[in-house]
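In what follows, a structure is listed as structure tokens, so that the remarks can point back to it.
Every protein chain except one is present and positioned as in the full complex.
Each chain gets a letter, A and B, in the order it is written, and its residues are counted from 1.
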Amino acid sequence: MTDLTDLGIAAIRDGVRAGSFSAREVADAFITKVSRAKALNAFLVETPDHALAAAKSADDARAAGEALKPLAGVPIGMKDLFCTAGVATTAASHILEGFVPPYESTVSQKLWDAGAGMLGKLNMDQFAMGSSNETSAFGDVISPWRRADGSNAALAPGGSSGGSSAAVAARLCAGATGTDTGGSIRQPAAFTGISGIKPTYGRCSRWGTIAFASSLDQAGPIARDVRDCAIMLAAMAGYDAKDATSLKLDVPAWEAGLNPSMAGKRVGIPREYRVDGGPAEIDALWQQGIDWLRDAGAEIVEVSLPHTKYALPAYYIIAPAEASSNLARYDGVRYGLRDLPEGAGLQDMYAATRADGFGAEVKRRIMIGTYVLSAGFYDAYYTQAQKVRTLIARDFEAAWEKCDVLLTPTAPSAAFALGEKSADPLAMYLNDVFTVPSSLAGLPAMSVPGGVDAAGLPLGLQIIGRALDEQGVLNAGLALEQRAGFTARPEAWW
Amino acid sequence: MPVDIPTVKRIASLARLAITDEEAGRLAPELDNLMSWIEQLGEVDTSGVEPMTTVIPNQLRLRDDVVDADPLTGGGIRDRLMANAPQGEHGFFTVPKVIE
Partner (left out) sequence: MVTTSDYRVKGTTGEWEVVIGLEVHAQVTSNAKLFSGAATAFGAEPNTQVSLVDAAMPGMLPVPNRECIRQAVRTGMAIDAAINRWSQFDRKNYFYADLPQGYQISQLYHPLVGEGHLDVVPDDKDPGTTKRIGVERIHVEQDAGKLMHDQHPTRSYVDLNRSGVALMEIVSRPDMASPAEAGAYLTKLRSILRYVGSCDGNMDQGSMRADVNVSVRKPGPITKEHPLGTRTETKNVNSIRFVMQAIEHEAKRQVAVLEEGGRIVQETRLFDPDRGVTRSMRSKEDAQDYRYFPDPDLLPLELDEAFLDECRASLPELPDAKRVRYEAAGVTPYNAGVLTAEVETARWFDALLTAGAPAGPASNWVTGELFGALNRLGLGIGDSPVTPPCAAELLALVADGTLSGSLAKQVFEVMLDTGEAPGAIVEARGLKQTSDTGAIEAVIAEVLAKNPGQLEQYRAGKVALFGFFVGQTMKAMGGKANPGVVNDLLKQALG
């Protein structure tokens, strides 16, 4: 019998429907895997009862001859940024340690309503700030991947959804939720050889998801392949009256619409994404991707996104500015950590609580955000950044005159070793250079694995689409996936 | 404008982050470095460009004036609301006494 944890979302769904195995068997298999993978530090909380209850519902429904829900019997992992009723939710921070939300985020509720079960809460970069999962208050997530050179260096699973990428890559769950503010779904997916999609801003409700930067945050799935992403995204997306930025649109039937033919499609190659001095393997893979899409029937066109260079600095004004304000609520009054030094007044309590409760990277971004919004600097930084953001969005608009989707590398390198970049914030920030522009413009974008580097580590290709054209993105991703035939997976060492 | 130690201390105080002299000393050059990288944005000619206000074309929808229409955004949930409070009594959250 096959190992059920080798199956992805579609295979589990279909197998449970067909009665090839029970949802209970699937849940048991994943629960066991999770319990044995502590070395990865991917899970902050394990919730086997939740997964088992969902499995029972699926099996009972099948026994009763009822129609099964879209994700019946599928066990997933939940990034710890999503508030889950009765289950500790910390955003991997000390300041929220012990916080048990009395409410369920819209995205997680939709997944449970679709029949999915939760295996646990996934580790992440603290408050989703980071690209390596080293900013968690509960320890680094270790990538299941290792370099083929025999070194046992612990590698970064990417971030901020590093627990999600590690868990899916290590077959600890069939799929996982992620959130993407500047690349936090796509970069970890690329680092761990799996797929992930950030939908158009407004597709997934932000209600109940702990905010990092409100104008950028979007939830999305991290899963084994493009089809699984399509299935899971459909369950997560949809209008929510509780989020004023939610798009009031029906959720398209993305899975049914999957089509790997690129005939009649134009694929844009943005020339500004070529980085001088970057690893040759990244360029080679990009070229490979171009060839694959051409092979799928696409016409390849060169396009220009002239303000690309300014996306990252604009992002590092806008995201920290929003974060500095969004994180003001963590003050030790209504929930979470309270640090009250002897004789401290209210304001001292705030300062002590926040100094103790936030990690170094979170504090760094709060400082940047507070600085750029402070008196005398607002226009030069924040207003200028939002104007540049307008120009970046216009760049994409102009590109859509010439093409239907854009193809780029997902990240400028393969996974780096833990500790390798953590001392240099700027070097870490530069990791998001290819993912941030589409985040600033709110566009759908996904990463699919394309190949491996010389050390055997996965490399990802990114597809960026027009607003609301997740279908176009998924289809191009599928065309790449079919041609890449990516089958590499990490050897279990944990 | 260089980010110096007094600036770091002022910003930390504004952000309510207690900070030691040693931390301020370490953060100042680091933030200064980041800010000078960010400052390249000043090169971009943005005259006549409106700052972005809506990422994706969308309308701000307004809610009907109905109390507790959705239990998730309504009141009357004091017990659940205060379940995570570090300190509270008689139905109030409590904080160190504030002298106005």
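Everything below uses one rule, namely that contacts are C-beta pairs under 8 Å (C-beta built on N, C-alpha and C of every residue); 3 or more make two chains touch, one makes a residue touch a chain.
These numbers were taken from a predicted model, which means no experiment stands behind them.
For the chain missing from the display, the contacting residue among A:Ala156, A:Val333, A:Val405 or A:Leu418 is A:Val333, taking the whole complex into account.
Summary of contacts with the chain left out: across A:Leu68, A:Ala88 or A:Ala241, the touching residue is A:Ala241. The set of chain A residues touching the chain not shown comprises 82-83, 89, 91, 96, 99, 101-103, 105, 206-211, 213-215, 241-245, 321-322, 324-325, 327-329, 331, 333-335, 346-347, 350, 370, 373-375, 378, 382.
Taking the whole complex into account, chain B touches the unshown chain at residues 10, 13-14, 16, 53-54, 58-70, 72-78, 81-82, 87, 89-100.
Keep in mind that, in the parts below, only the chains that are shown with their structure count from here on.
Interface residues of chain A, counted against chain B in their complex, comprise 98-100, 102-103, 200-202, 207, 215-216, 241-242, 244-245, 247-248, 307, 309-310, 313-314, 316-317, 324, 328, 331-338, 340, 344-352, 354-356, 358, 363-364, 366-368, 370-372, 374, 380-381, 383-391, 393, 425-426, 441-442, 467-468.
The residues of chain B lying in touch with chain A in their complex are 3, 7-8, 11-19, 27, 30-31, 33-35, 37-44, 46, 49-53, 55-58, 60-61, 63, 70, 72-73, 77, 80-87, 93, 95-99.
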